[in-house]
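Data first, discussion second: the structure below is written as structure tokens.
Note that this is a trimmed complex: some chains were dropped, and none of the rest were shifted.
Going in written order, the chains are labelled A and B, and every chain counts its residues from 1.
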Amino acid sequence: MKKIECIIKPYRIDDVRDGLNGIGVPGMTISEIRGFGRQKGHSELYRGAEYAVDFVPKIKIEVVVPDSMVEQVLETVIANGQTGKIGDGKIFVLPVEESIRIRTGESGEDSL
Amino acid sequence: MFYQGSILKRSVTILGPIVALLLSGLVSSAFGEEGAAKLTADSVQLNLNYVWTLIAAFLVFFMQAGFALVEAGFTRAKNACNIIMKNLMDFSVGAVAFFAIGFALMFGTSSTSLGVGSTGFFLSDFAREGDPWVYAFFMFQVVFCATAATIVSGAMAERAKFSTYLIFSALISAVIYPVFGSFAWGSLYKGSGFLERLGFIDFAGSTVVHSVGGWAALVGAWMLGPRTGKYTQGKKPRPIPGHSIPLAALGVFILFFGWFGFNAGSTTTGDSSIALISVNTALAAATGAIGAMVTTWVILKKPDIGMTLNGCLAGLVAITAGCANVTPVSALIIGLAAGVVVVFSVTFFDKRGVDDPVGAISVHGVCGAWGTLAAGLFDMNGFALKTVLVQLLGIGTAFIWTVAASFVLFGVLKVTLGIRVSLEEEFAGLDYGEHKASAYPEFATALIGGGAPFASPTDLEMKTEASIQGKKISPKEELHESKA
């Protein structure tokens, strides 16, 4: 099994999620994070003075899948998350040694 | 003797030479040199009228805070600064415009039979006259004008361009509102409108203020097109939840409070008639809230808070025309009906593709019309078909005038300066796009929306998009259904 972590632009979330659902990903976990990278932040005004907001809001999707699905997940995320602009984000693939479903205690790929 | 002496002493001690000058110079008052020695019941009643009218005007002014909160609470956090700025400017720009132009059109002497005035710009020819009543009357009228103007901002929220909106706001205060106002209320001062001559009943402005505001809102919302993400590709409406129901609710309570000034103050006379008006106002608001709550409870299986808040306002709008000529029991009915009507009306416009984030068109336009009609139907002097027909004439005139004038005005602005922000700015939020500001810089707002896909993804992320990537990002075309 692999854990695939995707950092994407927030407004792509609906498409990426629908895409992943479409290829039969059983579940996923989403969180809001702040990114620093090539894409830079912006500046705001407050009572007459300017200041930098130096991060960019991003969304992280974590999905654990059997090795066999990894390729498909990567393709789907790229297809739906890509806008071609700086800041589209990254996908990282990490090894997972075990997975358990808390409700039943099942483990391995069955638990996903 | 004691009290007279005391008054003299105090008025001298307290007001000092400044006011003495004031009294003899600018204004001639009951406290002028001779006046002070000869207070009469009439002059005290006049003073009471000043006090009453001005306090009522202050209450009506406070409704601006109510509108700002309702509109901010019912829209998204990323647009909160912008909607508040629009509300503040509705009063600021509007007051100056009404002072300079609007008051003259509405209440100046008129040379036509319609009733539009043409004297008294900048209150100029009034001040010389010596009667300070013009100031009290202006104060009361300017806050009414601001109310009409501020209704529009709600329906156009979250997408209307700030600079163009200011122009519109100035013109509704300078022209659109005063012209219709002169038809119905001109004779309250120096004018004489054709509707009032026919016996049109609109005591505190269901039509003059609320419907005019509501119909202008209708044209504005329609010409702008809906917020991006408001409709699915199949044109089905999707709710875009407002970011703070407590702020919206506080706004409704403030409006309700101010409305007592709005309705009862419209006597501009401190006498016993204000009691019935106040009771009617309170009862109609109560049944308006109940009506909307029960309606949603039946239809949606739950008492919907947003609609109940709208229902309370709907009841208030509806009783505004007839608050002085219907009985309390009629007020209960008028309010209840308004509460029911507003629920269906909101849904109606929503389905027709008119995106009104706060329900302004239904609350002010539709229920203003209903209230004006009801003032005829429930007239406690007895039902008369003629009265009802005149009411319908007034309602119709308001609709036609306002829609036509707004259409021309928004049309011209749309083809010249543009009335809608860019798609990127809408995504990023108007707070960033128009003001480079954040309403809540310390709070993380949800990036992942609920039903409305663009409810939030737009937030901070898009600010950055908009700021670093030059003009245009190209999110997939089919996702956006911006019409303007």
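Definition applied: a residue touches a chain if its C-beta (ideal position, glycine included) is under 8 Å from a C-beta of that chain, and two chains touch if they have at least 3 such contacts.
Nothing here was measured: the structure is a model prediction, and the numbers come from that model.
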| item | value |
| --- | --- |
| Stoichiometry of the full complex in this file, by chain label | A x3, B x3 |
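Throughout what follows, only the chains that are shown with their structure count from here on.
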| item | value |
| --- | --- |
| Between subunit A and subunit B, centroid-to-centroid distance (C-alpha), Å | 46 |
| Subunit A partner contacts - residues on subunit B that touch it in the complex | 427, 432, 435-438, 441, 444, 446-448, 453-454, 456-469, 473-476 |
| Residues on subunit A engaged by subunit B in the complex (per definition of touch) | 9-15, 30, 32, 39-46, 50, 53, 56-59, 83, 85-87 |
